[in-house]
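Apart from one protein chain that is not included, each protein chain of the complex appears where it belongs.
Each chain carries a letter (A and B) given by its place in the written order, and its residues are counted from 1.
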Amino acid sequence: MEKLYLALAVFLMLNVAAGLLRILRGPTAADRMLAAQLFGTTGVAILLLLAEAQAVPALRDVALVFALLAALATVAFVKRVWYRKPEDIP
Amino acid sequence: MNDILPWLYDSLIALTLLWIAWQTLSTRDLFKAVLLFIVFGLLMALAWVRLQAPDLALAEAAIGAGLTGALLLDAVGHLRVPRRPGPRK
Partner (left out) sequence: MNLIDLLGTLLLAAGGFFFLAGTLGLLRFPDVYTRLHALTKVDNLGLGCVVVALMLRADSVAVVFKLGLIWALALLATATAGYLVAHSARQHDIRPWQGPGEDV
C-alpha cells in the first residue's frame, strides 16, 4: 500500500509541474493566482500521502499550514494587488 | 526496481525546483516573480519533507511561503499604485 501512496504522490507532482505552465502564461494576474491555489490543494494531498507512506505523523501539521497559507496568499493578492481604486468604479 | 518511485519523486521535485528558481530570477514581471517565489517555498517545503525534516518544512511553509509571500505581494501592490498623480503610468 505504501508503494501506491508514493505512486500517487509522483503523479500529483507531475500535476503540479503541469500547472506551472499556467503561471508562466496566464493572461491575467488572477489566472496566475489560481495556479498557486492549485499548488496549495495538491500540496495538502501530497503531504497527507507522504505522512502515511513515510510514517511521519508530523507531516499532517505541515498539511494544515499549507491549507491555511494558500488562502492567506489569495486574500493578500485580492486585497492588496488586484483591487480597484474607489475613484475608478463608475 | 524497488526504490525507483522515491528516486523518481526526488528527481522530479529537484528538477522542478531548479526550473522555478531560474524562472523567478529571469522573469521581468514583478508579480510573476513573487508568485513563483511563493510556489518555490511550497515546493521547498515538500523537499524538506523528503529530507526527513518536518520541522523545517513547517517553518518553510509558514515563513518562506506564507509570511514572506504575503509581504512581497503587499509590496508589489504598493509599487503598482502611484503615490501622487504624475507622469508615471
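Going forward, contacts are C-beta pairs under 8 Å (C-beta built on N, C-alpha and C of every residue); 3 or more make two chains touch, one makes a residue touch a chain.
Since we're looking at a predicted model, the values are computed, not measured.
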Which displayed chains the unshown chain touches: A
In subunit A, positions touching the absent partner: 1, 4-5, 8, 11-12, 15, 18-19, 21-22, 28, 30-31, 33-35, 37-38, 40-42, 44-45, 48-49, 52, 57, 60, 63-64, 67-68, 70-71, 74-75, 78, 82-84, 89
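Here is the rule we use: only the chains that are shown with their structure count from here on.
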Touch list for subunit B against partner subunit A, complex: 5-6, 8-9, 12-13, 16, 19-20, 23, 31-32, 35-36, 38-39, 42-43, 45-46, 49-50, 52, 54-55, 57-58, 61-62, 65-66, 69-70, 73-74, 76-78, 80-81
Residue ranges of subunit A touching subunit B (in the complex, touch as defined): 3, 6-7, 9-10, 13-14, 16-17, 20, 23-24, 29, 32-33, 35-36, 39-40, 43, 46-47, 50, 54, 56, 58-59, 61-62, 65-66, 68-69, 72-73, 76-77, 80-81, 83, 85
